[in-house]
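A single protein chain has been removed from this complex, and every other one stays in its place.
Presenting chain A:
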């Protein structure tokens, strides 16, 4: 209560100084008080307000009245207010014309009453209006008392301890409430100054201030504010940037930039690094002790004679060392000799045995040592994987490809076996996968074939024959299909193909017969094994002949490669095939029948003989051509020689006037007469020499008669060649020609105009020529294409005028043309930077913006440069004269 009184007293004081507004306010306050008591119950929870807990925390009383409260009060004492603040439109909610102000605060329902927790509002009211409305809160007070009692019983402290705290809170909140109200005016502050010097003046000024209405300007819109801000920032940053301008300009204009120059690694040489080394490990320490031995150091620092003494080694040591060395050497030597000996052994059996042994050992090791076995397995696996990856042994090598390309049959035994071996290796290396995948079923099949081949028994032969039969049948069936398009569709190709086919067909039929007969033979053989070898041999020969069938299927491909080849070549190919067949047969046959080989070879030889004959005829033909040619040449030479003589004479005629020492030509002509060798005739230039006509001879005789005219003519010719004269317009064939209309009208104006234009163009071109004003000079305007690479197509980038560019390259900058002093400067690159050096960002430094850029650069430059070599300058000086 005392607090309350204090407050009112204060307000009264304010009333004394404050203008009417404050007075009204106090009035309303007092009014409100009386009103509040009545309305308390229903108005308490309306309007925005801080949650009670916050308020308690701040210690604020409910000083700011809620807006709705205020409105009501104002309504009531309307007559006292000059200005009536209307209710904000939003809150009137008229016709919902305004968007509802969203109230995010959780509002309790009106009928809700919290009973347990005593709200702070209640508490305030308790403290504020104890006298007015105490009975309403009676049970609340009881509750608090209960609470206190409970606390007391728990803690065992006197009740005052808890009550005091509450009181303290209250007083504090009261003081703070005064501040929070913001009701202190300047007058309040002035009060204590009353009676002091200058007080009246201050008060007067205050009065003045208050008389003039102080309207606070609305803040600028954000856009404007940002604009201003940007402006300021721009000015500032501009200032900041212009500071760099001279620096950047200097760098831009500098002919050479030195980047990353000032690096200091601290240590420059190996020596400095080594000097800082400290021994850490045991070994290093030992080494250091030995190296840094004071005795040795001393010996070094002196003349070094003592070093010899220190170096002394005992005789035993040396002997031991020598012995050891000798032993080692002898061991090595023996080992070497042994290796050599082993290497020299040519015996295959020995090597085989060796190999077997090695393998045995390895296998034994595998059996014995699981580690080795594992290693081997890994190795094997790796190999397999490699094989799978690279397919190294699957005829993919260049060698294998070449062999395959040339035909497997054309190879000798060695290569074939090698290829087979390779394939086998491939199979071996990839077998495991198969076995894993197909559970060795494929193994069986593959073995089947090999078995078939390897057995070589009669049954195997019969099987083979059967197979061959089947295949030939198949091929025969396939044959019938003819290529319908491409080169093979051409009639002559078709014919040749047909011929081939027929031949092949016949052969195939023959082969089939043979197969059958041989099959029958075999059966017969099985019955009675005595049969003459010779017949079978023949049979085989013919059988082998049937092989072209298989080739015939391939033949089209061959033709595809060279489609322009004619029949002759096809035949040749056939021949080749025959040869091949013969060969293959020779290779296959001999085991069966020795005679057969002979016949085959004979055939081959026949073929070869044919070829040889053909080649022979060819060569003889060529030779004959050559011979005839030479003969012709020889024959044709004599007249030409005569001509030459004549020409030489003519030349002499021409030159006799100008050549006072006539001996030359006489001797020449003499020598020319002698020149009846084979050599000169083979010279191409002398071949195309023609006998000059009488006119020409006369011309030559009177050469140089009218030089100027000739020259003019020549010039005209050259000009016409380089700038051809436009064709003269002629009468057009076609319409109007026979009716003389065109002749009457003349040539259409378009054509004549065109002609005129072309003529003018030519005139201009001629005028532009360099020799246009030089009567006696022809300067060729022909462009040398080879020399074009020495010129530029367009001007290089920064240049815009040709003159500037040409003048900028006029000075050679090489060492041959410049003294050594200036070469460095002339050829220095635009940026000098050591590799691996970090380039630091540009640093600000003060430069005189008007100073020359070089001046600032000079010291750095000089620092870097070495002293020019005296010798070099001398050289340079010598080179100087070269330029002159």
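Here is the rule we go by: a contact is a pair of C-beta atoms (placed from the backbone, for glycine too) under 8 Å apart; a residue touches a chain by one contact, two chains touch by 3 or more; residues count from 1.
FYI, contacts and distances are computed from a predicted model.
Candidate names were "Magnesium-chelatase subunit ChlH", "Guanine nucleotide-binding protein subunit gamma", "BING4 C-terminal domain-containing protein" or "Trafficking protein particle complex subunit", and the UniProt protein name of the unshown chain is "BING4 C-terminal domain-containing protein". Of the options A:201, A:223 or A:790, the residue whose C-beta touches the omitted chain is A:790. Screening A:272, A:380, A:397 or A:807 against the full complex identifies A:807 as the residue touching the chain left out.
The omitted chain makes contact with chain A at the following residues, 252-253, 255, 648, 651, 654-655, 657-658, 660-661, 663-664, 667-668, 671, 675, 680, 683, 685, 695-696, 698-700, 702-711, 714, 718, 721, 724, 727, 765, 771, 774, 776-780, 782-784, 786-795, 798-811, 816, 818-819, 821-822, 825-826, 854, 873-884.
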